[in-house]
Structure formats: structure tokens, C-alpha cells
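A single protein chain has been removed from this complex, and every other one stays in its place.
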Amino acid sequence: MNHLTAQIEALILASDEPLNVQKIRDLLLGSPDCEHVSVDSLSANIRDSLSELETHYQRRGIQVIQVGGGWQFRTATEHAELVQRLWQVKAPRLSRSALETLAIIAYRQPTTRAEIESLRGVRVSSQMIANLQERGWIKVIGRKEVPGRPHLFATGKQFLVDFGLNGLKDLPDSSQLMDDDELNLAAAQTASDQPVAQQELTNEEISNNE
Amino acid sequence: MNHLTAQIEALILASDEPLNVQKIRDLLLGSPDCEHVSVDSLSANIRDSLSELETHYQRRGIQVIQVGGGWQFRTATEHAELVQRLWQVKAPRLSRSALETLAIIAYRQPTTRAEIESLRGVRVSSQMIANLQERGWIKVIGRKEVPGRPHLFATGKQFLVDFGLNGLKDLPDSSQLMDDDELNLAAAQTASDQPVAQQELTNEEISNNE
Partner (left out) sequence: MSESTQLSLIQSDPDAHALPPVHLDQFEGPLDVLLHLIRKQKLDLFDIPIAMITQQYLDILEIQEDLDLEMSGDYLVMASSLMQLKSRMLLPRPETDDEGNDIDPRSELAAQLVAYEQYRLLAEELNERPRLNRDLFVRCIFPEADDVERPLPLADLDALLIAFRAVLKRVNREVRHQIFTEPMNMREQMSFVLQRLQHGGMPLDELLHDSPGIDALVTTILAILELWRQQSITVLQREHFGAIMLLPRGKEQ
């Protein structure tokens, strides 16, 4: 194990949060070892070390994995039950309504409460929204410029960290998701008045985000 | 790396205090892998695994070492300066166990360690109590007149100062935090043929097995 990899290993263990390449680089740049290294080659070396660590821990009880854009030590999932026994704590369970709301926000972000409600066909409780916010899984990122100026929700960083995602693109494949046009085509050759109006709103929202 | 060693590696990472052989053994004895293993041979195996881990990490950036009678992951001494720099950028977070203990003391004071343990469902380490006392966040304000005359803990002045509170009455009302959504869930846990409901049941079963 080379010195750099050892340094990075120590940093990842010491950090409370996932550490990304840039953060590691900034910390290393201050050290005397790296005085004469260019930033670019240091970044490349860090990346090499990280993948070396990732490989090394692949078959052990703990792992070095990339979440939310950074690297972190985590226990291997196969020991979940054992570690839960250590904590004597019930695994936090999520209600279906919370999961559905979270899924809609994750895949359609930014989105409004009205849209979530129309997709789920039920009212969404403020408590549940507050709970998801409190966990850092969702956050308000602005208001939609329509009457009432409703909040626009998106996923927060903790969502990536807790669900082991490196970025939103790592979400379970949504390509099998029909987009709204396909939905309408499938449902009928022609659309009736009501859904089209909803439809356009949704599309507008999407294009606004781009 | 054998299964036992991997299990121990995971436990040491996840634990909030150094783990000794006895604690590791007690945790493993509950697991199905160890049903037919005698206590003595399990202890011997654990010791073997621990020294295997100690050796494995000897020349790396992090180490498994014995401190205060238990085993713990630590960064290698040679990276102290680097780790120090990391912490200057970002002060450490309180551990979950410290936060929970502090929260219980804040909301239920004056309270005893036994009460904290019964609420948390886990043993509270003396080290952690000492840390919170040292910080000035909690203090002993008397003894409860029950057998054993346990200490009564309350929050200290520094707690109010550091958390930006004028008095304990400024602590947010804990009822605001309730989440009716998750309360309702308990009722919805009856058996059903819905796949998601089954899913949740399974999770519940897992956590009940602890």
C-alpha cells in the first residue's frame, strides 16, 4: 500500500461524511508530501488510490463505497442483522406513503405537492412532508410561478447518502417509466379535456427545470 | 477472510465504543451461524480473528487496535496531522448515541442512567456520559432515592449556551415532531396480499428478530 492510499484511507475513516476527490485533494495539497505535485496529477493519483481501496475492501466485512459523490466506509450489507443487534435498535421503517412520495419527488423533481397528490390520488399529509424534510431526503428549492406559488420539492443530499446513490442518475432505472406522452397515447388515441390540461402543466414544469 | 472475521470487522466499525471479546461473543451467540458453537471455542475464534485483523491493518492507513479493554478502528498515528487538518475544516458531529442520550436528559430531566438505557434500549457507556459532562452539557444534580441511589442527570448551563436556548422551555415541543403517518403504519401492518405490504412485513420481521 503506498503512502497516498494510506493517507486517503485514514481520511475516509476519520470523516463524518462521504469525502469527495476534491476535498481529499485540498487536504493533501497542504501537506509537505504534495508540494511539488500538480493538481491534475494529484487528482488522478487520488482516483487510482480510491479504486484500489474499493477493490481491496470488496470482499471484507467493511467496504469503501461511493455515495452522494463522496467515499465512505460502511459495513457490508450481509452483516445488517448482526449490527442491528449491536444497536438493539429497530431498523427505521418507512411507510408506503412516504416511499411513494419520495419516489415521485426523486423521479419528477422539482415537483409540487399538488402534483404528488394528483399522481398518488390522495392527499399528502404535511407531517409526512415535514418528516421527509427532517431526514434531509427532500427539500424546498423554490416556488412554482403559478397561482398560489406552491413550493417546489427536490431530493436533498442525505437522500443520496442514505440510499447509497452516487447521484440521481443511479436511481433504479426509470427508463421503463413511460413518459407522459406515451401514457396518454396508450390510454387513448385522443385525449380528453381534463388530462390534457394536467399534462401540459407537467411538461411545462419539466421544461422549466432545464 | 473468513466469515467470522468479516462479521467482527463490521461490528468494530459500527460500534460506538471499543468492543471487547465478551461483547462480540454475546452478539454472535445470538446469530444462527453460531448455534452449535461452544462459548469457549467461539471466544478462541474471536481472539484469532482479532489478531488477524490487527495484523492485516498493521501497515495500512487505518488500524484495528485494542484501547481501554476493547477493539477499535483508528487512523494510523503517522496521519495525525492530516486528520487534524480535516477536523479543522469541519468539527466532528456528535455520535447518534451521544445525541440520543443528551436529548433524553434534556427532555426528561432529572433522569437516571437506567431510564436513559431503558428508553434507548442500549447500554449507555460511562465514557459517553463523561464526555457530555466534560462538555458541560450535562451534570449530576443529586441521587434518586431508590435502591442503588443512582445519579440524577440534568442539563448544564453550557447546554443552553451552546444550543442557543434561553431556557429549557425553549426546547421545541417534542409533539411537533410526531409523524402521524408512521403512527398509522402500525395499524396497516396486517397481512395483505399487496406486495409492498409484504415487503414491509418482511422488514419488520427482520427487525423483530434482533
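So that you can tell them apart, the chains are marked A and B in the order they are listed, and the count of residues begins at 1 in each.
The working rule: contacts are C-beta pairs under 8 Å (C-beta built on N, C-alpha and C of every residue); 3 or more make two chains touch, one makes a residue touch a chain.
The structure presented is a predicted model; accordingly, all values stated were derived computationally and were not measured.
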item	value
Full-complex contact with the absent chain, from B:Asp33, B:Asp48 or B:Asp162	B:Asp162
Selected residue (touches chain absent from view) among A:Ala76, A:Ile129 or A:Leu152	A:Ala76
Chain B, residues in touch with the chain not shown (by the definition above)	10, 13-18, 62, 72-81, 83-84, 87-88, 91-100, 102-104, 106-110, 119-121, 135, 137, 141-146, 152, 154-155, 159, 162-165, 167-169, 171-175, 177-179, 182-184, 187-188, 190, 192-197, 199-200, 203
Absent chain, residues of chain A that touch it	10, 13-14, 72-77, 80, 83, 87, 89-92, 94, 96-97, 99-100, 102-104, 106-107, 119-123, 134-135, 161-165, 171-172, 174, 176-178, 180, 183-184, 186-192, 194-195
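Quick note on the criterion: only the chains that are shown with their structure count from here on.
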item	value
Averaged-CA centre spacing for the pair chain B and chain A, given as whole angstrom	25
Touching residues (chain side chain B, partner chain A) in the complex	1, 5-11, 13-15, 27-28, 30-31, 59-62, 73, 75-76, 78-79, 81-83, 85-87, 89-90, 92-93, 121-122, 177-182, 184-185, 188, 196-197, 200, 203-204, 206-210
